[in-house]
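Comments concern the structure below.
Take a look at subunit A:
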Amino acid sequence: MSDVPLSHILFVSTALFFIGMYGLFTRRNLITMLMSIELMLNSVNINFVAFNKYLFPQNLEGIFFTIFIITIAAAEAAIAIAIIINLYRSHQSIDVEDATELKF
Partner candidate 1 sequence: MNLSLLILLPLLTAVTILFCNGLKQVRSVALAGSVLQLALGIFLLVVYWQERNTGNLSPMLFEFSVTWFAPLHINYHIGVDGISIAMILLTASVVVAGILVSWTMEKLSKEFFFLLIFLSLGAYGFFISLDLFTLFFFLEIAVIPKFLLIGIWGSGKKDYSAMKLALMLMAGSALVFVGLMGVYYQTGSLDILQISQMHIPLEVQKFFFPFAFIGFGIFAALFPFHTWVPDGHASAPTAASMFLAGISMKLGGYGCLRVATFLMPDAAHAYSWIIILLATIAIIYGAFATMMQTDLKYINAYSSVSHCGFVILGIGMLTETSINGAVLQMVSHGLMTALFFAAIGMIYSRTHTRMVAQLGGLLKVMPFISTVFVIAGLCSLGLPGFSGFVAEMTVFMGSWQNTDTMYRLATILSCASIVVTAVYILRAAGKTVMGPITDNDFLQLTDARWNEKLAAAILIIGIVLIGVAPFLINQLIGPGTENIFQQVGKAITLK
Partner candidate 2 sequence: MPNYAYILLIPLQPLATFIVLGLFGRKYFKTFSGTIGTVSLLISTIVSFVAAIQYFFVDGKVNGIYQKIIAFKYTWLEFSPNVSIDMGIIVDPISVMMLVVVTFVSLMVHVFSLGYMKGEDRFATYYAFLSLFTFSMLGLILSSNIFQVYIFWELVGVSSFLLIGYYFEKPSAVAASKKAFIVTRFADLGFLIGILLLGFYGGTLDIGILIERLTAVQSPEYTAMAAAGFLGVSALTWALTLVFIGGAGKSAMFPLHIWLPDAMEGPTPVSALIHAATMVVAGVYLVARLFPVFNMDAAALQVVTYTGAFSALLAAVIACTQTDIKRVLAYSTMSQIGYMMFALGVSKYGGEDGLGYMASMFHLFTHAFFKSLLFLGAGAVIHMVHSNDMKDMGGLRKLMPVTHIAFLIACLAIAGIPPFAGFFSKEEILLAAFHSNKLIYGVALFTAALTAFYMFRLYFSIFWSKESTVQSHGEGPLSMKLPLVILAACAVGVGFIPFSSLVTSDGEALETHMDITFSIAPVGLTLIATLLASYLYKKENDKPAKLAASFDGFYQAAHKKFYVDEVYLFITKKIVFPLVGQPIAWVDKYIVDGFMNLLASITAKISALIKGLQSGKVQNYALYFFSGIAALAVLFIYLWK
C-alpha cells in the first residue's frame, strides 16, 4: 500500500503550505486569512503523519504531534474569531486593510 513515495506527499504538503501562505498574503478578508493559516497547519500535519508512517514507524511521536496541532489550531481559531468579531464591532468591517491605524 506504500506505493505512493514519500516525496510525492511532501510535495503535496509543501504545496499546501505555500498555497496557504499565498492566501494569507493576498486575501483581505480576515476569516479567509484564518482559513489559509489552517491550511498551513494542515500541511504540517500531513508532514508529521507522513514522516511518522514512512520513516519512523516504530513510535508515534508524529501522530501525537498532529493531534495536538489540531487541538491547538481549534483553540487558536476560537480566539481569533472572537477577536475578529470584536474587530468587526469596532471597525464595522473585517477587511484587514481597514485595521491599519497603528503604524510607523
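As a convention for this text, a contact is a pair of C-beta atoms (placed from the backbone, for glycine too) under 8 Å apart; a residue touches a chain by one contact, two chains touch by 3 or more; residues count from 1.
Criterion applied: all candidates are chains of the complex that A comes from, given by their letters.
Everything quoted here is computed from the prediction, not taken from an experiment.
For subunit A, the touching partner in this complex, chosen from 1 or 2, is 2. Listed in rising order, the residues of subunit A touching candidate 2 in the complex are 21, 24-26, 33, 96-97, 99-104.
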